[in-house]
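Just one protein chain is left out here, and the rest sit where they should.
Chain IDs A, B and C follow the sequence of writing; residue 1 opens each chain.
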Amino acid sequence: MGVRWVVSLLAQAVAVIFLVATSSFFLLQVIPGDPASVVAGLDADSATVERVRQSMGLDRPLHQRYFEWISGVSRGELGVSHVQRRPVEDLIRDRLPVTIRLAGFALLLSLLLGLGMAVIASAHSAGTTLTRLLEYGAFAFPQFWVALILLYFFSFRLGWLPMFGVEERGSMILPAVALALPNAAVVSRTARASLRELLQGNHALAARALGIPKSRVFLIHLLPLAMIPVLPVLAIQAGYLLAGAIVVEQVFGLPGLGRLTLSAIVQRDLPLIQGIIVVFGLAFPLLNASADFLVGLLWPRLRHGQSS
Amino acid sequence: MSDLRRREGGGGAILALTVLVALGGAALLADRIVPDPLTQNLGAMLLAPFTQGHLLGTDHLGRDVLSRLLHGARSSLIVSIGSAGLAALIGTTLGMVSAVDRRGVLDRALQIGNDAILAFPTILLAITVAMVLRPGRYQVTMTLAIVFSPVLYRVSRVEARRVIQKEFYQVSRMLGTGRFMRIVLHLLPNVLPQVLVQTASLAAIAIGTEAALSFLGLGTQPPHPSWGLMLSDARRYLVQAPMLSIFPGLAAAILAFCFQFLSDYLAERFHAVE
Amino acid sequence: MRSLISVLLIILLSLLGGIPDIVEAGGRGEVRESVRDRLVFGLSGDPNTLDPHATTGTLTFQTMRSVYDTLVEPDPDGRIVPALAESWSINAEGTRWTFHLREDVQFHHGRALTAEDVRASILRLQDPGFASPSAHEYALIQEVRVLDDHTVELILSGPHAPLLATLASGWSAILPADLIREGHDFDSEPLGTGPFRFERWVRDSEIRLSRNENYWQPGRPLLREVQFRIITEQAVMAQALMTGRIDVADIVVEPELSLLRQSPAVRIYESPSALVMVLAINTRREPLDRLEVRRGINAAIDKQAVMDTAYAGGEVVGTFMDVANPYYLDFTDLHPHDPEMARSVAAELTGGRELVITLPQNFEPHVRAGELYHEMLRNAGFRVRTQLVDWSTWLSDVYREGRFDLTVIGHTGKLDPHGRLAQFGTDQTYVGWEDPPTVEAIEAARVTLDPEKRFEHYAIALRRMAEQLPFVFVGSPVRYVGLNAELRGFYMDSRLDTADLRNVRFEAP
Partner (left out) sequence: MTSLSIRNLIVEKPRRRGTLTLVGPLDLDLRRGEILGLVGESGSGKTLTLRALAGIPPAGLEVRDSSGTYHPPCRTAMVFQDPMGFFNPRWRISRSLEEVLRVVRRVPAPVAPARAGELLEAVGLAREEGKLFPFEMSGGMVQRSAIAMALAVEPEVMLADEVTSALDPATRDRILQLLCRVGRERQVATIVVSHDLPSLAAVADRVIVLYGGRAIEEGSPGEILGKPRHRYTDLLVRSLPGRETRGAPLPEIPRDPAGDPILSSSAGGCPFARRCPVALARCHGELPDWSGEKNHRFRCFVPVRGEDHG
């Protein structure tokens, strides 16, 4: 991983983010709905709406607003929320911890669940069928519905877990499970394919031929190796996790980035939506890079570079 | 060896196809076999299944759940198959263009554009596009097609590049086969299998995403039914009428199952052929 | 292997970092007081800002009603009574309003209230740079004159009867002049003279208030602490109320309402709402510009069924005024439900044109009502299509630009009928209905201070509207609030849609 590699990675990331920022800015101009009307409300007359629009700076020409905004972004300033009248980066920073905790928990959970499923599938042919059904199910059921069903059973019916907020103990469990399920399916699919290949591969054969017990070969030798293709997938999935958080946070009433995003969209808080998109856009190459780094850590061959 | 693999999941695939065809048929003939899904009966709201001639009961406006389910199949099928198919068309075309681009400028540009779409949070992109296009079932189809196409772009680009490096492709190039013919004769047939696998898988994912968009009010427009909309309506009645969510949820799951089965089956087969 | 473990450990540790505060908070929540003096108020959404001058959002007023006071306030009988102002007088022309302030009022930061604070607050509302969405309500105030520390005079350019109601509304909150000057962040750190002082706001999660020990009403408030919990999912709100996690559910609609009615732990607080639910008609568009067509549409709608099914009950109205309003007049017999007549209109007068019902999807009952209208109109032979739009789109496309055929909405009431009726009859409203007699009557009522004469003016306007049908007037629903059964002294002003928490207490078990 030479300097050139890092530089080209950075250049690509900057290009992607610039493209994301620019396209989101112009795309959002096209969506119907007027932010000034939302803030002014039902009773305001048109003069008031116009004044509100001016105070938002929306009366100025588009290109001027764009250049102002994009140069702000390059300095790390994302502008001021129209509706909440606070700097966008503050708003995002406030919500980020909840969403990161939720997504992190869900990521861990999906890793454990997914690997568990893959192990069961590889151990038994009956397990394969079961795992495949579980995987399909995790994909097939709409996330908000799964979230509601979980809520209904574990909070309403059984009263085991809190039904809203983040204060109570275990309040992250249900949202994280709802969020983790589709990811667990992806992890399981990837790990299952990777394990299947490894099980048929020479290393497994060699270890077995030397008399190392089957279970040990599986758990100690192969499982860590099976993780390698899972990690990049997990990085991409982490992006989807943040997206899934919109629905899950809404259902479980968590004060995270997902809720912020939804309310920003509903209220046409353009600077806030743009800011969130830029942050997501930043997270994407970051996650990919960290997955590469982790793979390097887990698989020495890659760490030592492309020399061989 | 290959016959062994083909048997694996083959039964499932046949079953999946049968269910799909049956669903499609039911959706097409829904007008003939079930009552009108819009007719309300405010005197018979939230009926349990098997009461007063309503096989699956009625919803919160006294509409027959079975008719709504079958009519909703139309939306769900249009959205899932339509969006995955469109995405396949867009993604594969661009992916192959990217792969055969000799100077690499177009390839680079397409890749960055593709990364940019991927960097958008999926649901946010879907919401934004859906808002620009205005809500509706065909608009959702378009939206999801745009959201999904990067996946197929990636797959087809990787596959196409793999094929291009193979000897037979280079040979056909030396033999002077025209560029277009080369793409049609050699590239497309070899890229298509993987594209098909992914398309079927995306069709499954589309069902859940359509439901999420309906949940946010951007999908099929009421009072016309779609499974996502039914689920979204039913969520308020979880306590009083849990069956209202169970039926569309199951229907969506079964449809997604079918597409996944097909996808996996295709993957197995193509894997075996290789 | 070791590297894998270390990576997992790092991830795990970073996640566990969040646990201490979860545990701590959980422990705090478990405490059960012997006499409860802490109220948990379930709020259906997060306010955008806590600055009452900067928004028209009900959620802000719902929470800030307890932090700020206004010069005058409404009482349960609909009269406007003294609050920060002990008394007031209006000159004969109605252009000079003099308010005498109480002398025992302190802001939460300890400074006493003076006339200067009133002046600064009103100037802030009028400031074009600040761009308050309520600014138009103060447009006629030409000058705010401080006569002495506790006397302030508003000089108007002409008589304006609704002003008193405006001053009693949440957006006329009095803010401290010194903090306004300093550019204090009222968006997130409100500070007023109200019964509760602001403690903290965790966005999208909770707002905490604590008792103002120096409140000017002796012995009030009764509660030590108020916590607003933001719960957006209605089903969760209902469950939380039934299981005692919250004491108030701010809005209850069906289907949760019937669920809550069955719960012994819950009492449903009902008050007639100031809303008028309508099916608005775009009278600019062909064929809706013809009265006969509008009457046909009106005749197709079974209003009571819509009220019962979509809005959990309420009374049918025949004009643009809520039933409980002192200015209400009954015109319901004017246009009865008549499907036969509707059918003939649909067949003969619409020319087969498709009518689009545009539904705002922010409020579920409207969507349900829309589905009912759709079916009723379809049954009468109209060609209809439904289009869901989100709230912002509705506001700009439908409400501001008038791009719709039919739409569903509830018009909120204000303390003064002018708040509802202003501009109707002019081409400024979204229904595009122009009617000079109505405009005249509304304007006459605005400049008339005598309530009886105002009633006569408004009667003319309401009759014109009932006859001309720029809307299908459907009904005014009942406002339901879910309460802990042990809660006493709760009062919700339905015209302002905000709760007064000063007298709230829990009955000793």
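Heads up, the rule we're going with is that contacts are C-beta pairs under 8 Å (C-beta built on N, C-alpha and C of every residue); 3 or more make two chains touch, one makes a residue touch a chain.
Quick caveat: nothing in here was measured; it's all calculated off a predicted structure.
Student: What shown chains come into contact with the chain that's not displayed?
Tutor: A
Student: Identify the residue among A:Ile70, A:Leu130 or A:Ile212 that touches the chain left out of the display.
Tutor: A:Ile212
Student: Even though one chain is hidden, which residues of subunit A still touch it in the full complex?
Tutor: Contacting residues on subunit A, toward the hidden partner: 200-203, 205-213, 216, 220-221, 224-225, 298-301, 304, 308.
Keep in mind that, in the parts below, only the chains that are shown with their structure count from here on.
Student: Which chains are shared contacts of subunit A and subunit C?
Tutor: Correct list: B.
Student: What chain pair shows the greatest number of contacts?
Tutor: If you count contacting C-beta pairs, the leading pair is A-C.
Student: In angstrom, rounded to a whole number, how far apart do the mean CA points of subunit A and subunit C lie?
Tutor: Taking the average C-alpha coordinate of subunit A and of subunit C, the gap between them is 36 Å.
Student: How many angstrom lie between the centres of subunit B and subunit C, each centre taken as the mean Cα position?
Tutor: 42
Student: As a quick test, compute the distance in whole Å between the mean CA positions of subunit A and subunit B.
Tutor: Centre separation, subunit A to subunit B: 22 Å.
Student: Return the residues of subunit C touching two or more other chains; collapse runs of consecutive numbers into ranges.
Tutor: Residues 235, 389-390, 393 of subunit C each touch two or more of the other chains.
Student: Give the residues of subunit B touching no fewer than two other chains, as numbers and ranges.
Tutor: 131, 134, 235, 238-239
Student: Inside the complex, what are the residues of subunit A that reach subunit B?
Tutor: 12, 15-17, 19-20, 23-24, 27-28, 30-33, 132-133, 135-137, 139-145, 148-149, 152, 156, 182, 236, 239-240, 242-244, 246-247, 261-262, 265, 273, 276-277, 280-281, 284-285
Student: Give every residue of subunit A touching subunit C within the complex, in rising order.
Tutor: 32-35, 37-49, 51-52, 54-55, 83-86, 91, 94-95, 97, 101, 104-105, 107-108, 148, 151, 155-156, 159, 163-169, 171-172, 220, 224, 227, 250-256, 259-260, 263, 265-268, 294, 297-298
Student: If you look only at subunit B, which of its residues touch subunit C in the complex?
Tutor: 38-40, 42, 45, 60-61, 131, 134-135, 217-218, 221-224, 235-240
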